[in-house]
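Here the complex is missing a single protein chain, while all its other protein chains stay put.
By written order: A and B. Residues from 1 in each chain.
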Amino acid sequence: MKKILILSTALSGMAFTASADVTVMSWGGAYTASQVEAYHKPYTAATGKAVVSVDSDNPAPAVKAMVEAGNVTVDVADVEYADAVRLCDDGMLETIGVDTLPPGADGTPAAEDFLPGSVTDCAVSTIVFSTIFAYDTTKFPEGPTTIADFFDLEKFPGKRAMRNGAKANLEMALMADGVPAADVYATLATPEGVDRAFAELDKIKKDTIWWEAGAQPPQLLADGEVAMTTAYNGRIFAAAAAEGKPFQTVWDGQVYEFDLFVVPKGAPNAAEAIEFVKFATSTQALADQAKWISYGPARKSSAPLVGLYQDGKTEMAPYMPTNPANMTNALGSSYEFWVDHDSELNERFNAWLAAN
Amino acid sequence: MALPTYASPLEKAWHYTYIAICAAIFFFLIAPIVVVIPLSFNAEPYFSFTQKMLSFDPTGYSLRWYDTMLTLGHGAPDGPRDSSWWEKAWETSTWIKAAKNSLWIGLWATILATVLGTLAALGLSRPEMPYRRLIMAILISPMIVPIIIVAVGMSFFYAKACVAPGSALSYVVGPFLSSKGCLANSYLGVIIAHATLGIPFVIITVTATLSGFDQSLVRASASLGANPRTTFFKVIMPLILPGIISGALFAFVTSFDEVVAVLFIAGPEQQTIPRQMWNGIREQISPAILAVATILVTFSVCLLVAVELLRRRSERLRGLSPS
Partner (left out) sequence: MADAPATELKTSDGRPLRAALAAAQSRARRRAFLLVVPLLAFVILTFVVPIGYMLKRSFEHDGFSASAPSLAVWFAANPKGAAPDEAAYAALVSDLAKMQVDKTPGQAGTRINYTVPGTISLFKSAARKAKDLTPPFKEAMLELDAKWAEPAIWMAMREASSSYTTDFYRVAADQKRGPDGSWQRGADNERIYLFLFFKTFLLSGAVTLICLLLAFPIAHLLATLPVSKSSLLMILVLLPFWTSLLVRTSAWIAILQEQGIINDLMYSTGLIADDSRVRMIYNQTGTVIVMTHILLPFMVLPLFSVMRTIPPSYARAARSLGATSWTTFRRVYLPQTLPGIAAGSLLVFILAVGYYITPALVGGADGQLISNMIQFHMAKSNWSLAAALAAMLLLAVMVLYWLYDRLIGIDRLKLG
């Protein structure tokens, strides 16, 4: 009995000491690593409060499930734009408000310092990221250059990998089929447009592996499991820059959008979480993150501070989604479209995947 | 399995084919488990044998993947490895934390499942037990019902199963619950879930041991003046102990290997080893997973040997009884 008592006190002690000050749910891999370096560590150094990272393939559905179940375990989550809007509309997020954010390092008020549209009532952007495709240069010395090449198995034979979901895949498929970026969402809103996108995906379906987590595509390329893959651009950059992998990013047909920090309603430490968000979206923190991964900071005042990669020699600008040279055929992801069609198109996508 | 002397040449040929087929099937069973071990010492981040490994070049082998088990999640992995480094590793390393969680959760789930399961098995193996078949069916069902259904049900229910803060109950179980006082995202929730999943194994092994138990020993003990408690601890317990222990080992392994319930009901604090492996396999499959796997294989070999010894002891003891 005495032993059991000791055990139980030890266990309860463990349960207490393990609780952290701020828990941040993000996308794992190189991206989380960049946030840890640029946000978490400086925050802990400045406030003495610990930050715990939790990885997820996509934090938004997890946040929704937690809030609906009344069982929130994370304080801050990193979500895509459409999800931030949807969760905010449904009252599942704490209000943050652009006015409460600190001004830029040059004194510009936050409302003007952030890129247009990058701050909503409940969410604050940290970065602009993009879904691009990348290939292994050892497999294709004369590499693919357009999004159409990704869907062309004859010209560029080899396995492909894409994200397991409808979003970004359907857009890229339409652009590959010759739809101009400006018309993509209008086309996708029609049943014929959806059929057309799936017909394009059909071309590579049997040679495609479907990834879930953002860390998988560079891994699949590195292992030689695929020759080409869609990916979040920063992951490919991190693998190429940090590990010297022979990966080349193709910017044609990229789909870019904001990534935002949100605080779920009912977060265990909501007040602390909002302080963390303010800290992490300050001019310096956002600029620092670009030292670790090639995502564009959401504040204008951060841009001049972005310089070199942490290795001290790689210039970051050419690797940013927002670099004009990379924007020749680029599509801004439409949250209005995905708020409405997400479940319908994903159902269709699942049915399409399951059918042989 | 000797060949009869009257076997025809055809039968002899078939016999050796048959042995070869069996060998191939045994190979299929065991090769994947064995192959993990050398691969975990790979110096390269690949899942295959490199040229250097095949030529037994020592530089082809390394302990780097075992090292990542200590350094992953460690705040300052590159610092000098003094006592404070090790202390930090003990407190913060992802895999060490996961191992601690796995062991704690497994231990408590096993205690819960074994105590309740043994009592119930004693009742179930009495001839006068009413509704035996139905009750047995209910108690075994956690093993049969798909784990995903159990996990979905529990995740709905545990989110609602909360104690009010400040209530008498919250002082007793509070530390084991989540910060909101709920079963979801709490150690207690995971322990209860794992105990439930382990119960069928305890029931099966203990009732199996009891089926060979000679009930006349109980009457003999009673006739010699022992009260039921003395009879239990002095007569029944020693005889069925091997069954109880192997049931407990099954329950422990069930908990130690469980990941779906953890995925659905555990919070960030209750990450176990399988949960961490799940992350690793889905995201960044590196030989570090194989290093963990090697340790777990060693662990299961030990458990297997323990169970085998227990089984032999149990059979020896049963051989002594006059049944």
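Convention: a contact is a pair of C-beta atoms (placed from the backbone, for glycine too) under 8 Å apart; a residue touches a chain by one contact, two chains touch by 3 or more.
Since the structure is predicted, the reported quantities are computational estimates derived from the model, not experimental observations.
When the missing chain is restored to the complex, the residue among B:43, B:89, B:124 or B:235 that touches it is B:124.
Across B:137, B:220 or B:237, the single residue that touches the chain missing here is B:137.
Taking the whole complex into account, chain B touches the unshown chain at residues 1, 4, 6, 11, 14, 18-19, 21-22, 25-26, 28-33, 35-36, 39, 46-49, 112, 116-117, 119-120, 122-124, 126, 128-130, 133, 135-142, 144-150, 152-158, 160, 192-193, 195-196, 199, 201, 204-205, 207-208, 246, 250, 253, 256-257, 259-260, 264, 274, 277-278, 281-282, 285, 289-290, 292-293, 296-297, 300-301, 303-304, 307-308, 311.
Touching residues on chain A toward the chain that is not drawn are 61-62, 64-65, 68, 86, 89-91, 157-159, 164, 198, 208-210, 223-225, 336, 339-341, 343-344, 346-348, 350-356.
Here is the rule we go by: only the chains that are shown with their structure count from here on.
Here chain B touches chain A in the complex through residues 46-47, 100, 104, 107-108, 155-156, 159, 175-176, 178-180, 182, 184-187, 267-269, 279, 282-285, going by the rule given at the top. For chain A in complex with chain B, the residues that touch the partner chain are 7, 11-12, 14-16, 18-19, 23, 28-29, 52, 54-55, 57, 69-71, 73-74, 212-213, 215-216, 219, 223, 268.
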